[in-house]
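One protein chain omitted, others in place.
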Amino acid sequence: MKAKHQRLILALVALVGVAGAGVLAASALRDEAAYFRTPTEVAAGAAATGEAMRLGGMVASGSLQRQPDGLTIRFVATDGEASVPVEYKGIVPDLFAEDSGMIADGRMRADGVFVADRILAKHDERYVPPQMSHPPKTGKATPAA
Amino acid sequence: MTGVISGSGQWAYVVAAYALTALLIAAVLGHSWRAMRKAERRSDALRRDRT
Partner (left out) sequence: MHAYANPTRFLAIARPLTPWLLGLGTVLLLAGAWAGLAVVPGEAKQGETARILYVHVPAAWLGMGGWTALAVSGLVQLVWRHPLAGIAARAIAVPGMLFTALCLATGSIWGKPTWGTWWEWDGRMTSMLVLLFLYAGFIALTMGDTGGNGGQRQGGSLSRGAAVYALVGAINIPIINRSVVWWNSLHQGPSITVRGSSIDGALLWPLGLTLLGFSFLFGAIVLMRMRRIIADNRVAARLRRLADDEGSGV
């Protein structure tokens, strides 16, 4: 009987673990889908002022400016169709650069500027040796989720 | 802001990733090998006992 009980407990542990992981994943992914916006969606009015959201897009060429305080940066996030100005105060990842993908967590301010409190750099699927530079990617950087 | 990470700090990440890979694969390989040898020796010993 002991071995049978042990088996039952192990099976239950496995089941609970998998079910837990599934629920966790489903909720995380649903949040992510509801949370993630492209500049086109923002331009279409999908983001209410002050609502926590995640903005994904490319840093528009020539738009990156460092403010005099040395910490605040401003840039324009674009998906090739629409663009959103972004302001961020803090240290950005090393890969964050113009013509590269990025993801910012934050909220829209009343004046239409997205204020980010966290920025992640997104790498694209291309890998090239240093002699060949990355040509700017054409089209939408981040298709609607 | 060129977007290229520079400096030797990067190598720490690379070395960590490769070292972890080598260590974990070696550990599983070693464990599987020892377990196999032990089981096969036991099986061979029993076979000899019978004949």
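Lettered A and B in written order, each chain numbered from 1.
The rule we apply is simple: a residue touches a chain if its C-beta (ideal position, glycine included) is under 8 Å from a C-beta of that chain, and two chains touch if they have at least 3 such contacts.
Since we're looking at a predicted model, the values are computed, not measured.
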Displayed chains contacting the withheld chain
A, B
Under the stated touch rule, tell me which residues of chain A contact the chain that is not displayed.
3, 6-7, 9-11, 13-15, 17-18, 21-22, 24-25, 28-29, 31-33, 36, 54, 56, 92-97, 100, 103, 119-134, 142-145
Residue positions on chain B contacting the omitted chain are 3-6, 9-11, 13-14, 16-18, 20-22, 24-25, 28-29, 32-33, 35-36, 38-40, 42-43, 46-47, 50
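To be clear about the criterion, only the chains that are shown with their structure count from here on.
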Whole-Å gap separating chain A and chain B, where each centre is the average of the chain's CA atoms:
35
